[in-house]
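Showing subunit A:
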Amino acid sequence: MGHLFTPSILRLVLPVLYAVVIVAVLPLMAGYIVLMERKVMADMQARLGPMRVGPHGLLQPIADAVKLLLKEDIIPEKADRLLFWLAPLVSVTMALLAYAALPIGPAFQIADLNIGLLFILAVSSLGIYGIVLGGWASNSHYSLLGALRSAAQLVSYETAAGLGLISALLLAGSLSMKDIVMAQYDQGMWFIFYVPIGFFIYMVGSIAETNRAPFDLPEAESELVAGYMTEYSGFRWSLYFLAEYANMIIVAGIATTLFLGGWLRPFASYHDHMPGTSIEFLDALPALLVLGVALYCFFLAPKQPVKIQKLVMGLVGGLCLAIAGILAGSLFASPGVLQGVHGAFWFMAKVFGYLYCFLWFRFTFPRYRFDQLMRLGWRFLIPLALVNLITMAVALLMSREWGWSLRLTSILAVVVTLAVAMWLAKNDEVDSVVPVAESE
Partner candidate 1 sequence: MANDPSEKDPASKPPASGAEGKPVAQKPAEPPQSPVAAANPPATPDSTAAKPAAPAAPAAPKAAAPPAKEAPPKPLPLDNELVQRLKGRFGDAIREATLDRKQAIVTIAVDQLREISRYCRDDEKFDMLVDLTAVDWPKREKRFDVILILYSFAKNERVRLKAHAGENEPVPSVCEIWPAANWLERECYDMFGMVFEGHPKLTRILMPDEWQGYPLRKDYDILKQDTDWVRENLGIESGQ
Partner candidate 2 sequence: MVLNSILFYFFAALAVVSAILMVTRRNVVHGAVYLITTLLATAGVFLLLQAEFLFIVQVILYVGGIMVLFIFVIMLVNLDVSLLQYQFNRQRFVAGVLALALGAQIFLAIKMGQKSLFPPLHVPDISPKNTEAVADALFGHFMLPFEIASILLLVAMIGAVVMAKRRV
């Protein structure tokens, strides 16, 4: 048997295995993110959210999926058939392709490309074609307007998000995602603490890039009905839907890898810097957390109204229990397995934390108007990102040349950038108030 897993075969088989896992798990995860979104939205609006399908609405995503599959798939009569069919495909394939370089765990990565980050950015920027061609092919004013708006929005916010990322890359020194995480492990500090403004700019840019929350102009329900998705229905529409949520997970993945230390446990390299003190108990945290969830499920199970829901809740409790078992078990296994399993847990925890902020913004902020959105992108975010880049580079240089500690110089950089941000916001305030009356 041994010869079967020779390194070269392993190098080929493992990525294919990971790819299959990701492509299979992704629609399920997208579905459950939709459920999470509806539950969080309900919670913020003093109501319950989906409670009917399965215990506490846990089977709602399956119901949605079945509904979408059964729905009739209408193609407008004068639509451009080739493009109408092609557009959602382009969106989904680009979204899935970007998972190739995403490091979920130290080992769980399909391909550790030398230009990992750049690859993900390139592929996700191709997602625009799905939207633009879809809008054009549906041959209606509404989708055309929606498509043009989203194209303009994506193009302008990609630059902002990209510049935000570069400031973190300065510290990492390499484009490969695994090296970036290792850099954060070696420097013992997540990059969010060194370059918080870069993180903020990237977060705003990523929200705009995935057409979400205050920037969801393209499918602004009230004005353009549903933007470029208006004419799509049934399975085709769900492809766009899947692409949007896949993009969200990628963007969250990039942010976690670059700013929140990827699969690293908080204070991962603590013992290297402070030898002697060991806070290994943090390793037990994931297992305890999932155990807590399992117990809560078991506690809720008997209270479910319908017998089947009791069963399903019990099942979910069992599943959480199993995961807790694996997490706890891996504590005693070899460090490699420990890092692999826990790494995946921490990565997922940070991604879902980041997504929670997405949902949180969506339900508190009203929607930006299109010209305000453009003004924010070009007049505030991009200049701020440039300034942040320069100050970060200077800080890095100071710490390298004069030997000051990077923490000190980065704080200096942050202060300078904040000052510039205030100045930018102030004069941005003045002329953004009355766009219409200029001509008076």
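Simple rule for what comes next: a contact is a pair of C-beta atoms (placed from the backbone, for glycine too) under 8 Å apart; a residue touches a chain by one contact, two chains touch by 3 or more; residues count from 1.
Per the selection procedure, all candidates are chains of the complex that A comes from, given by their letters.
Keep in mind that what you see is a predicted model, and the values were worked out from it rather than measured.
Hey, among 1 or 2, which one's touching subunit A in this complex?
Answer for subunit A: candidate 2.
Quick one: which bits of subunit A touch candidate 2 in the complex? Just the residue numbers, please.
80, 82-83, 86, 113-115, 118-119, 121-123, 125-126, 128-129, 132-133, 135-136, 144, 147-148, 151-152, 155, 175
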